[in-house]
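Notes follow the structure.
With one protein chain withheld, the remaining protein chains of the complex are depicted in position.
Going by the order they are written in, the chains are A and B; count residues from 1 in each one.
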Amino acid sequence: MNAPAYNFAYLDEQTKRMIRRAILKAVAIPGYQVPFASREMPMPYGWGTGGVQVTAAILGPSDVLKVIDQGADDTTNAVSIRKFFVRTAGVRTTTSTEQATVIQTRHRIPEAPLSSHQILVFQVPIPEPLRFLEPRETETRRMHALADYGLMHVKLYEDIARHGHIATTYAYPVEVAGRYIMDPSPTPKFDNPKMNDCPALQLFGAGREKRIYAIPPYTRVISLDFEDHPFERYRLDGTCALCGATDSFLDEVIADDHGGRIFVCSDTDYCEKRRNDHALLTDSGHD
Amino acid sequence: MITRCLRIAAMTDEEVPLAIAEGLSKWYGRQLGCRDVSFCLYEGEVIAVVGESGSGKSTLLRLLCAELAPSAGKVHFRTRDGVTRDLALLGEAERRFLVRTDWGFVHQDATLGLRMAVSAGANVGDRLMASGWRHYGRIRGTAADWLERVEIDRARIDESPQTYSGGMRQRLQIARSLVSQPRLVLMDEPTGGLDVSVQARLLDLIRGLVADLRLSVVIVTHDLAVARLLSHRIMVMKDGQVIESGLTDQVLDDPREPYTQLLVSSILPP
Partner (left out) sequence: MTVALELREVAKTFIMHLQDGIQLPCIAGVSFTVHAGQCTVLTGPSGTGKSTILKMVFGSYRCDRGQIVVQHGGQRTDVARASPRQILGLRRDTIGYVSQFLRAVPRVPALDVVAEPLVAKGVGREEARELAGHLLGRLNIAPRLWALPPATFSGGEQQRVNIARSFLPDLPILLLDEPTASLDAANAADVIELLAERKRRGTTIVAIVHDPDVRDHIADTVIDVTRFAAAA
């Protein structure tokens, strides 16, 4: 019998413990960025190493893993990461949101509502919501420590002054449990409300920046705004050309050589389910 | 010293000082910043700190707002609740709160006192937002009012201070500080590098605001004319120490110390 080439889910057990400790801290202080000793992973920075390390630390043999990238299970990144875990952990994988126990995602939250036995793992490029306003790490740490967040609203004010509305459309900053301000990763602002009072545990991993943060289940997550410029979910005004959905986040796709466009659901699993359900309905209708 | 000021205040039914510096000293390694500076500052009063470069004036300002910790001595400040507190005992959160609300700053270099990357309106609204204001319209309206008050065209509210002249930047610093209605404003050579006519306008504005808002100001300047125009009291510093202090017109009209006489006699006649 060949000895397995990798430990379960690639990381050694000590590393997993270290990451789990960071995760516990993160869950204990919702929205707070916990530094952790990010490991060298067999993919470069910028390709989801943070998310992969978090997933690797929490994965068990009975878990069912779904990996999506921009809502789709079949893009290069999603496929690579899924294959990685099949190879190193041998876990079952799925494209179905409902059947997964661990969902690793880049830049989207699935449309289907999550349940309390699921964990959502986000891949995060820049964890610091204040980074582009205040480049000094020493200063941003202090601002978080002292809840000195005026600068964040200055940025939003500036948006409204320049564009007439808050121009941030993704990675829209949120306040977690009434204390820390957090970057939800580059998910579209459309997805922000899903983080609020969510039954699932939400974990965020930034590999290059070496930070982990978390939103425990059923936590209050509020998108920052002004009283007279309240937060609005932004969605392209359209219908999915494939399944007819009017309430999902849409991608715009160039359909032909003449620049014709169609809208399709960004969440491929959601779209497919709707099409299957519709097919079942129409099938039964024809019986 | 502090007890003396408070005792006198209690006895004469006078107001309690707003800020008290007691034996303030600061060494940078072996280099002396300032030594043994003591004074009381009252509400509505302007104190000028004059002296040549290297006399310790800027060090003193930084000690007064606890930006630097003194090597010896204390700074006491009477917060809005009427309690006189030792700044050294404040936590960083409390100190930052005072910096944001009760203290104002005008730096010689405006880029240090402003956020150059955001609009003038955002600069003025900054303190409001930091204090929890969440209504865009009201923040903007208040910011526009303050721009007008410091004689900046309201229409330029959305421009970045990069587009502002030196004098406008200084006035923007003032607006940015005063929006939170601070009781103490620290100014470090606010007119440095400005054209004479621009200086005059700025000084005028400061005079008016001090009178209208009953501000207390500590203004560091090497320009005695500025001191004469703005301040009630003056402290002359040389080599880190206060060598003479008192009523401004008294010290400038009837200087006693050799160095003060030298300073006064060095002013070019208009």
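Operating definition for what follows: contacts are C-beta pairs under 8 Å (C-beta built on N, C-alpha and C of every residue); 3 or more make two chains touch, one makes a residue touch a chain.
As the structure is a prediction and not an experimental result, all values here were calculated from the model.
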(message) For the chain that was dropped from the view, give me its touching partners among the shown chains.
(response) B
(message) If I consider the whole complex, including the chain that's not displayed, which of B:93, B:116 or B:262 touches that chain?
(response) B:262
(message) From the list B:160, B:180 or B:250, pick the residue that touches the absent chain.
(response) B:250
(message) On chain B, where is the contact patch with the chain that was removed from view?
(response) 14, 42, 45, 200-201, 204, 207, 211-212, 229, 232-233, 246-247, 249-250, 253-254, 256-258, 261-262, 265
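The rule is simple: only the chains that are shown with their structure count from here on.
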(request) Quick one: which bits of chain A touch chain B in the complex? Just the residue numbers, please. (result) 142, 146, 148-151, 153-155, 157-158, 160-162, 225-229
(message) With touch defined as at the start, can you tell me which chain B residues reach chain A in the complex?
(response) 92-93, 96, 100, 115, 118-119, 121-122, 125-127, 129-131, 134-137, 139-140, 157-158
